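All protein chains of the complex are present and in place, except for one that has been dropped.
The first chain written gets the first letter, and so on, giving A, B and C; residue counts start at 1 in each chain.
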Amino acid sequence: MKYDKLKIGVYICHCGMNIAPKVDVEAVVEFAKELDHVAIAREYKFMCSNPGQELIKNDIKELGLNRVVVASCSPRMHEPTFRKACEKAGINPHYFQMANIREHSSWVTKDSKEATAKAKDLVAAAVARVAYHRPLHSREMAVKKSILVIGGGIAGMQSAISAADSGYKVYLVEREPSIGGHMAKFDKTFPTLDCAACIMTPKMVTVGQHENIELLTYSEVVSLEGFVGNFKAKILKKPRYVDEDKCTGCGVCMEKCPIKKIPSEFNERLSNRTAIYSPFPQAVPKTPVIDPERCRVLAKNKRCGACEKFCDAGAIDFEQKPMYLDIEVGAVIVSTGFKTIDPTSLVNYGYGRYPEVYTSLEFERLNNATGPTSGKILMKSGKPPEKVAIIHCVGSRDVRYRKYCSRVCCMYSIKFAHLVREKTGAEVWEFYIDIRSPGKLYEEFYSRVQEEGVHFVRGRVAEVTDIPDNQEDFGRLTVVAENTLTRQPKRIPVDMVILSVGLEPADGSEDVARLVGVSTDGDGWLTELHAKLAPVATPTGGIFLAGCCQGPKDIPDTVAQAMAAAGEAASLLSKGTVSTRTEISYIDPDLCAGCQTCLNVCAYSAIQFDAGRGVSVVNEVLCQGCGSCSAACPSGAASVKHFTDKQVMEEMEAILN
Amino acid sequence: MDEKKLQNIFYNTSYGKKILKCIQCGTCSASCPLTGLMEHGPRELFALIRDGDMELALRSETPWYCVSCYQCVVRCPQEIPVIDLMYCLKRMSREYDMVPVSHKIPDLYRAFSQAVDHHGRISEAMVMANYGILHPVDAFKNISMALELLKRKRLEFFPRQIIGRRWVAQLPAGEKVRKNT
Amino acid sequence: MSDEFEPKIIALVCNWCTCTAADLAGTLRLAYPANIRMIRLMCTGMIDSKYVLKAFLDGADGVFIGGCHPGDCHYINGNLKAKKRISGISKIVEQFGFDPERLRLRWIGASEGPEFQQNMTEFVESIKALGPTPVRDCMIL
Partner (left out) sequence: MKYGFFPGCSYNSAAGYRQSVDAINRLMGIDLVEIPDWNCCGATAFFSLDEFKALALTARLFALAQASGFREIVTVCNACYTTLRKANQILSSNPETVSRINEELSKESLLMEGDFSVRHYLDVLYNDVPAEKWSENLTERLKDYEVACYYGCQFTRPWGDIDHMEQPTILDRFIERLGFLPVDHSARTICCGASHAISYAKECGLLISRIIREVRAKGGRVITTICPLCQFNLDSGQKGIRNPIPVPFFTQLAGLALGINASELGLDKLLVPINRILSRKL
């Protein structure tokens, strides 16, 4: 259907020397002039430059062009540029079509004649298509002025603080009883050996007290609906069995609880906690939770109530039920972090088999002043080790487990080596494949620890065994590796082995990804929109990523990303409105037979069935324009605007004729 | 033959190109039970091959020390079939006449395969006898063992000959097998 | 021009993966035969059976469909829906008298410029081996 008389302008770009010498631009111009409805065809050195755009604008105004074709580079690069030029000159931006004769022709074709012929075909196709373009308009919608942050590690806390500081209401949802994440478990952080608690605790307190932050710990997001600017989230608050408003955090209940032998998750099961517990002394909020699986009253229906009896504040409430909270937000920041790889299946490292083999997180707790040994590095026997081995790349850089480099374990291993030397004077062997220390002051830190006399052995450990080479080492562990720099097989007897386990996505992060409509990569990390140019945005508008949920990273990078995500979210909110997509599906009610095939194929649940009229209807806010419905619709009722059958088939026909 | 060509030949064997993924971590060499005897170890062999030092790789004794225990294969983080590459190097060094002369295992294998070629089966004693001609000291060391076995009626010299021995003997030597990998 | 048969091939490619890979092949200057004519769609999931049939009936010697690897679809799973649909179309194409080898579906990720080049080269070669589409004779008549 062509309405007014078509006047198409065609512009062939030289792209300096990128198109012109290979494609005979002049010939293409002459060819274009002969195509139907072409009012003018021109060539120019750089179409995307200001003078190039002016050319188009002038022609639209002076010649009354109502369609524009530019044959140049990839639409990924400059489609927005030229659409904007059209719009400025007064025609609908969708009256524009681009032919990619650079990436798809001049750069990939050896023969100049062939490249020219291909360019002609592509121009003909674009001209044929643009004739059927329709004007499309988007709508502006108001944005909710609040932000949901999922995950309260250092990433989530920082995002929340930055966003809240800029004046927006923030809901911070953390599934554990306290915020803090992994960093709360550390004592010192590389490379500067800052005390983790000293830099972290103030942030935790800020989060707990910020007037713009509503902290929802022991909570999970169970559903998220809506679209950029207008999300509706449902939050489940798990019952703590302690009233947060009444509890003063005195801790008496924990002292009185008779169930004391529950392995503490926070201490990596190296010490015990009670049934009513707060994971660690600096927890925020301080309100404890009752473990319903272990509490005598809740789990076994037996008498106890010691906590209740001794709580002066009367905060214990066995009747608490799960609560659901509905909130509306304009943007979501996901910061669900990571977990460490469980080394049990790497049996050759003996984790779980030999008591003196620790994971790095266990070591962090051993080394922590609030940990099971009050910060003394001790073996299970209570004695300090004399020889310690640290094994890099456990589960990382291993195609059978995680093929990638986990990025932080080299540095934390070096940190461990330093701490062991400092606290125990033990001899330390680090077995590494490569030392990866790209960061400010990282190499300096490595160098310093080398000077402290740590043995760095370049070789991945083959096994940790309790079979000693010499009888006097009986009872010790032997670490077997090749020093690949000297080609010497090494069998080193040690007292303690630390496994520098890699990072993998947190449990449940796939569920969170599905919830917010973001895809995950092959390894399970949430995928950003663009690794370099949009590292905290996602393909789903209004959803941002911060910290390790996007991939392994250290604290400096995590914090930088957290601030970036908060900035992006705030900039979205401060704009006040969002515009709807234009290239979305439309179901023609006159053609729709009501078969509902489309409902089943739409991955975004963007189609509803209008039983009254007996037809399906697209929700234009939810529709992403994927076209699954249009391809599936047996009546040809559904079609994606700007990708209609007519448009695609005209393009094809022009190529084949 | 020049080393570049040999390198290409190696890469074009069934698993040859897999060594390109080797990250030189040394897990294979460290896992190997006979690493102490090996001058290079599997890891260094792969580095040599990638550097094009094919003479060193093919004349190396390392592959001949391999006892096919699979420990390296089990642990290699890049899933490199080290053992198959060892087989490949041994076969190549035979084909290009670079078998290390000082090594005893080629002789042992030859003794073994001769026995199979003649009888279709082997007996340890027969292999020992064939091998002992070249390495009398090793054989001699084992004489007292042989006596002990004899005492326990555990020594058979001639393996039972099988009908198929002629078929075995006539099999073409050195035919190339290309595997889908 | 030589008399060698130069097929015309329509490639229906997903904007996010294969089209990006094609751009990358360009950026990397990876040459491949000029017989490919690409049509950019938002997702392989939007490829209607009639596009493929139309291409063949209009004289295409081959139709290549390129989408994201399973799991990487920008629209969650459009590529998987496409895969199902294409296997159906393939049978129809055959009933129409075209060698089903003329229709090929491949996953080529956005970063796989070299794979794109390789796929194009291989597909053109295999179409050359098959010879011109039977439609051509009809068209000359």
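The rule we apply is simple: contacts are C-beta pairs under 8 Å (C-beta built on N, C-alpha and C of every residue); 3 or more make two chains touch, one makes a residue touch a chain.
All values reported here derive from a predicted model rather than from experimental measurement.
Trainee: Could you tell me which displayed chains border the chain that was left out of the figure?
Mentor: Output: missing chain touches A, B.
Trainee: One chain is left out of this view; which of B:I9, B:I23 or B:I122 touches it in the full complex?
Mentor: B:I122
Trainee: Could I get the residues of chain B that touch the absent chain, sorted low to high?
Mentor: 33-34, 36-37, 63-65, 67-71, 73-74, 81, 83, 86-87, 90-91, 94, 104-105, 108-110, 112-113, 115-116, 120-124, 128, 131, 135, 138, 141-142, 145, 148-149, 152-156, 159, 162-165, 167-168, 170-180
Trainee: Can you list, in ascending order, the chain A residues touching the missing chain?
Mentor: 347-348, 465-467, 474
One rule holds for everything that comes next: only the chains that are shown with their structure count from here on.
Trainee: Report the inter-centroid distance (CA atoms only) between chain A and chain C in whole Å.
Mentor: From the centre of chain A to the centre of chain C is 33 Å.
Trainee: Give every residue of chain A touching chain B within the complex, in rising order.
Mentor: 348, 393, 397-400, 433, 458-463, 480-484, 487, 489-490
Trainee: Please give the residue numbers of chain A that touch chain C in the complex, ascending.
Mentor: Of all residues in chain A, those touching chain C are 74-76, 100, 102-105, 107-111, 113-115, 117-118, 121-122, 125, 519, 521-522, 539, 583, 601, 603-604, 624-628, 630-632, 640, 643, 645, 648-649, 651-653, 655-657.
Trainee: Could you please specify the touching residues of chain B with respect to chain A in the complex?
Mentor: Within the complex, chain B contacts chain A at residues 23-27, 29-31, 35-36, 39-41, 43-44, 71, 75, 77-79.
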